[in-house]
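Other chains of the complex are left out, but the ones given are in their true place.
Chain naming follows the written order as A, B and C, and within any one chain the residues start at number 1.
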Amino acid sequence: MASDFRLKEQLPELTDQIVATYTKVGAIHHLGHCALPNYDVIISCIDDLKDILFPGYRRREGLHIGNVTYHVGDLIDGLHDKLTTQIARALRQDDRVTGRKSEDCDYEAKGQAMAIAFLHRIPELRTILATDARAAFDGDPACRSIDEVVFCYPGLEAITSHRIAHELRRLGVPFIPRMMSEWAHKQTGIDIHPGATIGESFFIDHGTGVVIGETCEIGHHVKIYQGVTLGALSFATDGDGNLVRGHKRHPTIEDYVVIYANATILGGKTVVGHHSVIGSSVWLTHSVVPHTTVTMEKPKLRIRAEIPDELKPELNYQI
Amino acid sequence: MASDFRLKEQLPELTDQIVATYTKVGAIHHLGHCALPNYDVIISCIDDLKDILFPGYRRREGLHIGNVTYHVGDLIDGLHDKLTTQIARALRQDDRVTGRKSEDCDYEAKGQAMAIAFLHRIPELRTILATDARAAFDGDPACRSIDEVVFCYPGLEAITSHRIAHELRRLGVPFIPRMMSEWAHKQTGIDIHPGATIGESFFIDHGTGVVIGETCEIGHHVKIYQGVTLGALSFATDGDGNLVRGHKRHPTIEDYVVIYANATILGGKTVVGHHSVIGSSVWLTHSVVPHTTVTMEKPKLRIRAEIPDELKPELNYQI
Amino acid sequence: MASDFRLKEQLPELTDQIVATYTKVGAIHHLGHCALPNYDVIISCIDDLKDILFPGYRRREGLHIGNVTYHVGDLIDGLHDKLTTQIARALRQDDRVTGRKSEDCDYEAKGQAMAIAFLHRIPELRTILATDARAAFDGDPACRSIDEVVFCYPGLEAITSHRIAHELRRLGVPFIPRMMSEWAHKQTGIDIHPGATIGESFFIDHGTGVVIGETCEIGHHVKIYQGVTLGALSFATDGDGNLVRGHKRHPTIEDYVVIYANATILGGKTVVGHHSVIGSSVWLTHSVVPHTTVTMEKPKLRIRAEIPDELKPELNYQI
């Protein structure tokens, strides 16, 4: 290698300069404190849970009714240990951030209690996820079987992670639900905040670009397409100009609503009544009563037979 | 660890409750039946095919014309075995879902025949993918070389996986094409249904959020930007209210069409004539003749010098 | 296995046919030339840099101020070696593509010089990334702590990779910056071209579908939501119909601008003045002066109490 070893001699000095920024530029390092939840372990928990919720599809082949108890029992036991530790870390870190003080041992005990409470929710989660899978099959004419939904539909992947994350958040687990929802976001392009409440038989088709905000409330049998935003209109601030966190900023979607691709629905007071249909690319910031159809007014398009100059460069294929 | 071992004693009971849901809540498990196609093997097939289609770019360094035959021959041989097994699994599962019955040995033999038929399509695939790579280079002023296209362009990654998946579907392989297209969707944010027919010299730029439906027909030299939806207007149902699956629901795009970002084109009868240009964010549900330019009418924007109250909270940076 | 070994006998012939396309169909293979930058090594460089920029969050647990120097020093040293080699490869390949000729040893030496110059930018990068993390916390009412930003926000992940890629490009490193930005695009759905210039305290929320073009110039304290495109209006061609590469094609966004979801701003001469607000789904192709608010004119929606026939099929859930 032709690289010059003498030039490397500046690296120790550079290292010192970088480390110096760790004390000067605070906030974005995590040094000298208790351990944070471990991302890889959190992801492995999601994977374990998917194996339990949809047994036989992914990591382990050859499962049948005679051996599935062993497989699930083994996973549940491991999940108990992993979740206990990770929730304890999250609780400790949350207290540090908020300035609360608790006894160390408490964290482990609370973590275990939350882990067990969560695991008891799994049968219920399976029941509701079965309605979601069914809704996908019923709602997509390109779909041939429920197996295809479980195997291939990003919408089911996103709602599965969301239902897991939402349960943990409901139990008061800090930090971890957001890590889970971001993981699902990364995998699917669907960004559902763990705080959102979503009813059964929920179906997101294609899904890339969907954003569902923290305080959304969504009913049963709702169907959403790619690029839909259920967002906030604006953020309140307190007297000091700081954001007010936690109040309802995102819309309510009632039962049997369909929202087509790239529609945008904004505002905490916006309610879309049940059995309504929101058309593709609609931009809605107020409520509509049940059984309403909202579409874009016949969009005024400029249609010209001649291609305008500024678009022509694109067409250099023709020649 | 301070976690209480006695609390874990409830886990076996919980395990039994979860397993009980496997018989109560059907559909979303795969227990006691024949093996499904294995996702990891399918992904490895895509990776092997990319190494064959674009040799020298990714997994294996040091390929040259003198050794590439060995490398490719080795991959082809392995692909034959992997595809044979996976296609056989898919065929068997498809028969199970649809209630057909076939002899077990048939599946392996049919799988092998389909695998070999597919592998014979590779030279043709390379030829057409070379036109896609060229189209990307010609169509993006930020691009410096074809190498950059092969290495860095998600559009080429998506169309590569699509062309593979589409060939398999054309040969009658169930299930696996959708697994492949979902993998590409996850990697690139581009969701092309394996059923879509796409001509040569196809280029998707940026690509996130693009959705191309099952029955789309796309000509040669078509160029598409991020967020474009080529979708269905509505779904037909039969007398029992069930979706009618399989008929043409998505638009036809003729040769030399350019579709800019976030445009939405819907409907199985919608035809965009050749050499047309569809502008950014246009929403189109009817056909246009060749050589047409469609843009949004000068959008009516509300432009105010004063910032409205409901947007002000955002601006707390100023102070 | 029931597969027929005799059928495999055609594979060698097929292999030869495929290899024959490597000489017939050029461009999309990389055979017999010098090594390209290695994607996996480039990704590992990004991961190393994230560990240095945000120590204690991801790969390595148990970092504290007493041991972080060792950890960082070790990473810096390894980065020096990896970047030197990879940049040298990129320079060599760039010369090949452009037809320039240089001495072999030069590449290593130049690669090392660029690697060291880049590493010296790390303290500065940390300082500016701290403002980005702060902007995310200040700008999202759903966010509880800076830790959550570093751990969970795809926007921070995207801007981190961008700032790294942008520095390398500024130093004249070919190829690698685009590989890095595509990696970030794949992870987050946010596509920022390494050429874009972005000021401090930058925040992208949710982010899926965001596209920021090569010649964008973005000021300080800018905030962008999902689906925003900062793109080109049209591409210039030279006399031969080839694209003119490199001139300013993308907009300028001044300080303290907020751009809401799915807004599209196009054109190299378009300037959004400071302290402006661009509303959700706005489509803007001309400049606006500072302190301007641009929203869609009250969109004309068709709101009907009765659901139109063509949408009814969707509602088969009701029964």
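By definition in this document, a residue touches a chain if its C-beta (ideal position, glycine included) is under 8 Å from a C-beta of that chain, and two chains touch if they have at least 3 such contacts.
Model, not experiment: these values are computed from the prediction.
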Remark   = Of the identical subunits, 3 are placed here; the whole assembly in this file totals 6
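One rule holds for everything that comes next: only the chains that are shown with their structure count from here on.
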Ask   = Superposing the C-alpha atoms of chain A on chain B takes a rotation of how many degrees, nearest 5?
value = 120
Key: Length of the line joining the C-alpha centres of chain A and chain C, rounded to whole Å   = 21
Remark   = By the touch definition above, chain A meets two or more other chains at residues 138-139, 189, 208-209, 227, 235, 243, 262, 281, 296, 311, 314, 316
Chain B partner contacts - residues on chain A that touch it in the complex = 52-58, 61-66, 68-69, 72-73, 76-77, 80-81, 84-85, 105, 108-109, 111-113, 116, 119-120, 122-123, 126-127, 129-130, 133-134, 138-148, 150-154, 187-189, 206, 208-209, 225-227, 233-237, 241-243, 261-262, 280-281, 296, 299-308, 311, 314-318
Message = List the residues on chain A that touch chain C in their complex, please.
response = 1-4, 7-8, 10-12, 14-23, 25-32, 35-36, 38-39, 93-94, 97, 135, 138-139, 174-175, 178-179, 181-182, 185-186, 189, 191, 193, 195, 201, 208-209, 211, 213-214, 221, 223, 227, 229, 231-232, 235, 243-246, 249, 256, 258, 262, 264, 266, 275, 277, 281-284, 288-289, 291-298, 310-314, 316, 319
